[in-house]
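Heads up, one of the protein chains got dropped from this complex, but the rest are sitting where they should.
Labels run A, B and C following the written order; every chain starts at residue 1.
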Amino acid sequence: MSAPNPTINGTLAGAPVVAQILEPSPGAILRRRIFGHVGLVLGGAFLVLIIAMALLAPFLAPHDPLDQELSRKLIPPIWHDSPKATWEHPLGTDLFGRDYFSRLIYGSQISLLIGFAAMLISGVIGTTLGVLAGYFGGRVDMVVNFIITTRLSMPVVLVALAVVSLIGNSLWIVIWVLGLLIWDRFAVVMRSSTQQMRNLDYVAAAQALGCSTFRIIVTEIMPNILNNLIVVATVEMAHAILLEAALSFLGLGVQPPAPSWGLMIAEGKGFMFFQPWLIGIPGAALFILILSINLLGDGVRDVTAPENQN
Amino acid sequence: MFIYACKRFGVAVLVAITVSLLSFSLIYLSGDPAMALAGESATSEDIENIRRVYGYDQPIMVQYVDWLSRVVQGDFGRSHYLKREVAEVIFERLPTTMLLGACALGFAILLSIPLGVLAAIRPNTIIDRLALTLAVVGQALPSFWFALILIFWLGITWRLLPITGTASWQNFIMPAVALGYYVTPAIMRLTRAGMLEVLSSDYIRTARAKGLKPATVLFKHALRNAIIPVVSLAAVQFGFMLGGSIVIETIFAINGLGFLAWETIQRGDLPTMQAIVLVLACFYIVLTFLADMLNAFLDPRIRVA
Amino acid sequence: MTKTVIDVRDARQTFMISAGAFRGKRPLHAVNGVSITIDRGEVLGIVGESGCGKTTLAKMILGLLQPTGGDILLEGRPITELTRLEVARLLQPIFQDPYSSLNPRKSVGNIISLPLKVQKDPHPESWRERVEEKMALVGLAKRLYNLYPNQLSGGQRQRVAVARALVNRPQVVICDEPTSALDVSVQSQILNLLQDLRYQLNLTYILISHNLAVVEHIATRVAVMYLGRVVEEADTASLFERPQHPYTRALLESVLTPEPALGVPDTQLGAAYPNPVAPPSGCTFHPRCTQVMNHCSRIAPRPVATETGHVECHLYAADQGKERAIS
Partner (left out) sequence: MADRILEVNNLTVDIPVPSGMLHAVQGVSFSVGRGETLCIVGESGCGKSLTSLAIMDLLPANASRTADKLEHDGVDILNIGENRMANIRGNTMGMIFQEPMTSLNPAYTISNQLEEALLRHKKVGRGEARERAVFLLEKVGITAASNRLRQYPHQLSGGLRQRVMIAMTLMCGPDLIIADEPTTALDVTIQAQILLLLAELQKEFHMGLILITHDLGVVARVADRVAVMYAGQLVEQGTATQVFENPTNPYTQGLLDCIPIPGKTARGAHLGSIPGIVPSLIGDLNGCRFADRCPYAKDECVAKDIEFRAAFEAGHSYRCVLSPEVCAKNAQRKLIA
């Protein structure tokens, strides 16, 4: 460092000028942030547990969730100070004598399936509409905006109930009805994120390179709005699960004897004063599932938020 | 401003017409409406008869225009289940639901906006963490389950509040809380985010550089701008709550529109269903229109061209 | 090979914008009849205040916007007859803000090789080598290949943008405020780089800038734009030594060189830049002009040929010569 540096009066174009690395790569930053985020780790871990529970239901459940045994009905869970409580039914039984623990485990399958599938359907619809509106603007945007406004003015629970009551209710009908109804948030968020990206110079640069519109949307814009997409996906998954539970609770969602958590709460409602666990256990399960999905979504939003990036 | 209002109004009318078309088409979801109406034991002659009487043999657009022109005059047809005029029933039930919705929104706003503002002025403190935790937990509570828990503790165990009916104002406390808490997180988060953004904006720095009192900076300069998106959200959430009232009214046996919807949906009472969907949708449209107007009033960039 | 690479003939770009929120749409003539030719090896500087249409003009030349009137010829062929890829092979942009012109989710190598990918370059095995070659050319160390834009400084990012623009060996590079977002010390590095590359690769530049000192330093010819029109065009030396148009003179006076003795200039440009949706009548500059004459507000001036270019001002129109001498 003691000798005068001769290049001060003009760097040669070929000479490496700056070689100092300012920041770790985005991937490394992301990894560091993910594992530094308590909510994200906690939510993710719980969700993984619940998914594992759903996948391994046949091995985990001690009984058939549909097996009725009226002689053993309304056994309280194991922590109740009651002579009837038994380890054979750790969470007790319902009024038909079905094992509550097994029903709870199988119920996670229904919730997760509905959550995932409805989220996928609404995600495809909403993202397509939103990205197209955000990218092309003008007339396309106007039309999409109109569709979104119209959709928002239809009360979801009511329309879902009406439709299900009219065309009959099976698990897949519920999934499709929910999927076709709750894409609005996808569309709104994807539209505004795409609009933001659309006006950045790297999109103009890609256009000037001759990239096709499809390529620009897929390789330039989508990777940059993926974080928002994931956040909305978690929100909508939670939304779908809650809606299914509400529909089933009202008797117009998944039909008995399927072990839907919403249905379990509905069935237990009449006994809630003397057998409060009948609504407490499935409700708590629902709460934990939604909480972990929301924690995951909030975490994704936090760790990918641009204000933390610098 | 006038032209802005006209444009918004035009869009609102267009949306209302589209919604009316959609709720009209509910009839055809179940397949043949005449068959559904006639019941399972009906002969094909009966069905033909019903088809003619109700006009189901006409082209769909004719039926729609016919139906719409009657709806505009306040005639939603007759309820098969209640054996009464639908419009009559709806206007009987509507005030209860509105009252419930307003109480719930009032509860949500009174809780969420101060909390959001507090969290924003003290970011990353205990207040902020508490507010955020409350939001995360609130959003994860299924509303019907929460309602049952409220009933279990407040209604049955402690006997503090009545659990069903609409006899007194106390009857509305639990339903309003059960309906309102669910939108609280969204409004709180938006208030917090809006306040945080506004508080870090250049004009707040200008206001502070003028030596204004902290309260002036906060309420005159910050809140006024941060509240603008909250107004729209509150309108949207009010609409959601009217939809969600079906669950809450059913649980608390409140004789409102939601309860009516549940009763009629179970009986496949189409005209009533259509009417409720349409009324709630129109109410939502009016609400968002009013929110737009309020925003235009709050934000001179919209108001003053 | 013709001498002229880009020939812009009476190009126009009109946007319909909602004037003041709700009064319906009004035309905004962002570019209002610009004719300009750019010869091979030239550096054409385009200067003017924000809203004068310089960026819109650049976007039209790049084929990102369809002109609403007039023609743009690239190497003698109308741009409308060329495919996007053909235009891209011929000309490439460099943008102002290196923080938004690079996709944050792509590595440096990916960004610079994108043009090769898009052009379906037949030798994918040579891509890495060619990218590294260009990186060396613009002064980026090889080991930056796998890094992401957020790991680079502003100057390095702008070098990446330059490398991306050059990898397909275009004829013309359109630099839209290439140094405005950079610090002074980095700005000079990029300007030096652009100068070196120009000679090494035989490039033609269009340099859009509001910084007249930069334009003076790099450009060989300068066009001054005001409200969508080129009001004066000349080679750099004559424009800076003998500015003709009153607007050009005002612009030059406004340049603040670091010479403490000179003080703040008084440009006498009274009114603010006019609203482009409702441009003044006649000569659009007349409300701000210090030498305004009676008919300036009525008649739009025509271009008058000067030594090395043209000027649009009534002061120089043949029939106005006398009047000017008297006044």
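Definition applied: a contact is a pair of C-beta atoms (placed from the backbone, for glycine too) under 8 Å apart; a residue touches a chain by one contact, two chains touch by 3 or more.
For clarity, every value in this text was computed on a predicted model and none was experimentally measured.
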| item | value |
| --- | --- |
| Full-complex contact with the absent chain, from C:113, C:151 or C:236 | C:236 |
| Sole contact to the chain not displayed, among C:118, C:250, C:283 or C:315 | C:250 |
| From C:15, C:127, C:145 or C:273, residue that would touch the chain that is not displayed | C:273 |
| Residues in chain C touching the chain absent from view | 49-50, 153, 155, 183-185, 187-189, 191-192, 195, 210, 212-214, 216-218, 236-237, 240, 250-251, 253-267, 269, 272-273 |
| Touching residues on chain B - with respect to the absent chain | 201-203, 205-214, 216, 220-221, 224-225, 298-301, 304 |
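Methods note: only the chains that are shown with their structure count from here on.
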| item | value |
| --- | --- |
| By mean Cα position, the chain sitting nearest the middle | A |
| For chain B paired with chain C, centre-to-centre distance based on mean C-alpha positions, whole Å | 53 |
| Centre-of-Cα separation between chain B and chain A, whole angstrom | 23 |
| Touching residues (chain side chain A, partner chain C) in the complex | 10-26, 29, 200-202, 204-212, 215, 220, 223-224, 309-310 |
| Residues on chain B engaged by chain A in the complex (per definition of touch) | 11, 14-16, 18-19, 22, 26, 29-30, 136-137, 139-145, 148-149, 151-152, 156, 236, 239-240, 242-244, 246-247, 250, 261-262, 265-266, 268, 270, 273, 276-277, 280-282, 284-285, 288 |
| In the complex, chain A residues that touch chain B | 39, 146, 149-150, 152-159, 161-163, 165-167, 238, 242, 245-246, 249-252, 262, 265, 269, 272-273, 276, 279, 283, 286-288, 290-291, 294-295, 298 |
